[in-house]
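Below is one structure. I have some questions about it.
For chain A:
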Amino acid sequence: MLSPTARPTRRFTGRSNHLARKMAATLAVLSGLSQWTPSVHAQEGVAVKRGGVIRYGHFQEPACLFGGWVQQWYLQRQYSDNLVARSDDGKIAPWLAESWTISDDKKVYTFEIKPNVKFTDGTALDAQAIADNINGWLSNNPDLRNPTAAPYLSDSFELAKAIAPQRLQVTLKVPFEPLLNVFAQSSQGILSPTALKRGLAVNCEKPVGSGPFIVDKWRHGREVTFRRNPDYNSAPAIAKHQGPAYVDGISWKFLPDQTVRYGSLITGETDAIYDIPAVAWKDANSRFAVLRHITGGTPLRLALYAARPPFDDVLVRKAFAYSTDRKAAVDTSFLGSLPFEGNGALSQSSPEYLHELGQAYAYDIRKANQLLDQAGWTERDRNGVRVKNGNSLTVRISYSNAFLKPDGEQALQVIQQQARAAGFDVRLQPTNPADFFAGRNLGPDDYEIVLLYWVAPGAEIFRISWKPDQNGEPNRFNPSRFQDSALWEVIQRAEQDFSSAERKGLYQQAERKIVDEAPVIGFTVLDVTLATSPSLKDVWLDHGSVGEPVFYDAHFDERK
Partner candidate 1 sequence: MLQAPPKPVSQQADLLTVDSLHVSFGRDISAKAVVRNVSFSLRPGRCLAIVGESGSGKSVTARALIGLAGRHARVHARQLSFDGTDLIGLHDRGWRRIRGNGIGFVLQDALVSLDPLRRVGKEIGEGLRLHGAVSSRQELAQRVIALLKLVGIPEPEIKAKQLPQQLSGGQRQRALIAAALALDPHLLIADEPTTALDVTAQAQVLALLEETKTRGKALILVSHDLAVVSRVADEVLVMRQGEVVERGTAAQIFGDPRHSYTRQLLDAVPSGRPRGSRLSSSAIGEQTEPAVQSPQTSRPIVLEATNLVKRFKGPDGTLRAAVDGVSFELRSGETLGIVGESGSGKSTMARMVLALEGPDGGAVQFEGRAWTTLAERERRARRRSISIIYQDPLSSFDPRWTVGRILSDSLSMDVETSRKRQERVIELLDLVGLSSALLGRRPLELSGGQRQRVAIARAIAPNPAVIVCDEPVSALDVSIQAQVLDLLDDLKRHLGMSYLFISHDLGVVRHISDRIIVMRQGRIVDCGATEEIFLNPQSEYTRSLIAAMPRLVRDPEISRPSMMLERGIA
Partner candidate 2 sequence: MLILMNGNEAVKRVAHNPLVWFARRILSGVAVVWAAATFAFLIQCLLPGDRAQIIINVRSGNVGPAAPAELAAINAQYGFDQPLVVQYAKYVWRILHGDLGESYQQHRAVAGIIAEQIGPTIVLAIAALLMAWAIAILTTLLIAGRDNIWSKLLSGAQIFLATVPPYWLATILLVIFAVNLRIFPVVGESSPMGLVLPTLALALELSGFFGQVVLNEFTRVLEQPFVTSARARGMSDFGVRLHHVLRHAALPGITLSGWALGKLLSGAILIEVVFARQGLGGVLVAATSSRDVPIVSGAVLISAGLFVLVSVIVDLAYRILDPRMKLT
């Protein structure tokens, strides 16, 4: 892990301590699950200062306080609880589910739900409530459908139902090992079914969960204020304490301008900020506590359109990769704030990540030229652009600043220049978020390369990226259009394999194949960075999920 701050120890007190022991006992009986053993707070007995409101400066403001965009996950993490949690090392830990069992055919999951948990609107959080949530995610009701869970589970999910007040059963059509990983992502936080009946408009504005904070008010364009849930009793096992949060609330400000955002931390107008500007990276590390999480799932990568020339030829795809010194581009553009990621298949924080692929296709212009010659792109026109059969080697890169930080554009400009040396004519097609979402510059004939990422804890993302088109319905999440049935076979086998070692092996087999075929080329990672003022302690990023900032354990220094 790259987090510069040491992982603080955790702390259990009173009733939660009891809970933890009970949990440990329950867990021991589970089969097929690695054991969860919480460590105990080293400074037990030292009172933590309570009170205060955290002023947190965030980057983008979503249109709804929950949903499929990662910006929405961050918010949801504060006010809702998930069925299960995922620890830093990828192990699944109890949260709303105190324990669970998986049937032998791996198709039936039975969860024991934590008792006495209530949503903040007073609705009981029981098995039925969770079942309603899960069934809603996969329904076609636009108010309930979950844009993250659906693509993962639509092929395997059958039904969720409460078989007892505190016992939930999820039935699958086919085994799907990453199910619990999916449940552990913040976008799958459980919301009050009573509240959900109010309709999307109200829920977006004031969603109701059971989490440590309650959405108090959303002043659009300015901030979301959260207040402490005084009755909070359902913290995940991976948290540092149990019971209500220490601080009185969070003022979650939206400060899209990075100068303002970073400036506000400098002047002490905020206690923590999200996304440290690259240009301030060094300064931030010297002044503030810096937290960082490199998200799992795919890295930020270049997807090469492999279904038509020139990138239908694997030699050309590889040549493009060799011709660009992406490491130099990333290092300069992000000024060291983001690492280069050569592995286009999987991000380095995923458990299945293969380090040896991290430097794949290192800059080698000779090799690039060689491959292109080999692929028949031998002629060059006046401008030095390679030509084959009268066609120029033109490469259009579509991208949007919804998926790329400001500095990323600079890196693309470097790539543009470097690839020119090998005879690529690279053209940038920046697209504003709306157009990008509307599919502009993303049609089959609109691009050769597109820049995208998809956050997830790990390799389960392969399903989304590489599921081949079925029944004429294209996989809209596979922009490289690379379809390989052998690869899909391996991925499916991995998903159904419950032995971690074997599954990891299978996923890594797929990972090698992807890198080798080069339908996607690594570029950099998506990271979550947080700078916190020295007086704010114990803020952490949920490394087990996608690095959501967690303020539940946070508290102010005595000095404040």
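Observations, loosely collected:
Here is the rule we use: a contact is a pair of C-beta atoms (placed from the backbone, for glycine too) under 8 Å apart; a residue touches a chain by one contact, two chains touch by 3 or more; residues count from 1.
Inclusion criterion for the candidates: all candidates are chains of the complex that A comes from, given by their letters.
Keep in mind that what you see is a predicted model, and the values were worked out from it rather than measured.
The candidate list 1 or 2 contains one chain touching chain A in this complex, and it is 2.
Within the complex formed with candidate 2, the chain A residues making contact are 57, 61, 63-64, 67-70, 72, 140, 142, 147, 200-201, 204-205, 219-222, 253-257, 259-261, 263-264, 266-267, 269-270, 432-440, 442, 452, 473, 476-477, 479.
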